[in-house]
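Quick notes on the structure that follows.
After this line comes subunit A, so read on.
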Amino acid sequence: MFEFSAFSLYDAAFLAIGGVTILGALGVVLFRNIIYSALSLVFTMLGVAAIYFQLNAGFLGAIQILVYAGAISVLIIFAVMLLMNKEARRTNLPTTRTKAWFAGGTITVMMLASIIAAVGFSEWPKTALQGVDNSVGMLAELMLGDYVIAFEAAAILLLVAVIGAIILAKGVENK
Partner candidate 1 sequence: MEHLFTNLATALTGWMITLGLSPVWADVILLLVKWIIIITIITLNIIILIWLERKVSAFFQERLGPNRLGPFGIFQTIADAIKLLTKEDIVPSAADKLIFKTAPMFFIVVAVMLYTVIPMGQGMEVINLNIGLLFFISMGSLSTIALLMAGWGSDNKWSLMGAVRSVAQMISYEIPLAFSLLGVVMISGSLNLQDIVAAQDNIWFVILQPIAFLTYFIAATAELNRGPFDMPEAEQELTGGAYTEYTGMRWALFFLAEYTNLVAVSALMATVFLGGWQGPWLPSWLWIIIKTYGVILVFFWVKWTFPRIRMDHLMSFSWKVLVPVSLGNILLTGAGIYFCQWMGWC
Partner candidate 2 sequence: MQEINLEQMVQKLEEQLGDKLITTRDQFFTVLNIDKMALPTLMLKLRDDYGFNHLANLSSVDYGEEFEVVYHLYSIPANDKVCVKTRIPRISAEVDSLIDIWPTADWQEREVYDLMGIKFKGHPNLIRVLLPDDFVGHPLRKDFVMGGR
């Protein structure tokens, strides 16, 4: 009889989820077909949500699915479909311009470096944090208590953005 400890099972799950997330993220960048890229994005989002769930941040995970995987991705796919040219199959072709390659490469290296630095220099807790039992209630108290002004300001900002989008889409009537 072979035996696994609880920790290793947790690790295995994490590896699987992380693998899906990274593969999805790679797919977003590497797929030639932009619809495939958009759908890979869904898998990335789902992977991130799964990681949240694993960290006992269920609320965040559910919101991640609801907003990012369920809504934002659909929005992106919609935008792609509406703005797309006739040839949908090969829309994400790599550019041939060296300048663009250079700029993209620089940004990638810088971001990678900063992430590695952030991971390397952080103090990580050695055991998994125990999740708070009533995380939703605490979030609610923070959002509608301590940070209510910021919360409401964000809401008004979003409203303004929505109205702006409608005006842009409908167009101002010319005399």
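With respect to how the candidates were assembled, all candidates are chains of the complex that A comes from, given by their letters.
Heads up, the rule we're going with is that a contact is a pair of C-beta atoms (placed from the backbone, for glycine too) under 8 Å apart; a residue touches a chain by one contact, two chains touch by 3 or more; residues count from 1.
None of these values were measured; they are calculated from a predicted model.
Among the chains 1 or 2 offered as candidates, the one in contact with subunit A in this complex is candidate 1.
Residues of subunit A that touch candidate 1 in their complex: 1, 3-6, 9, 33, 35-36, 39, 42, 58-59, 62-63, 65-66, 69-71, 73-74, 77-78, 81, 89, 133-137.
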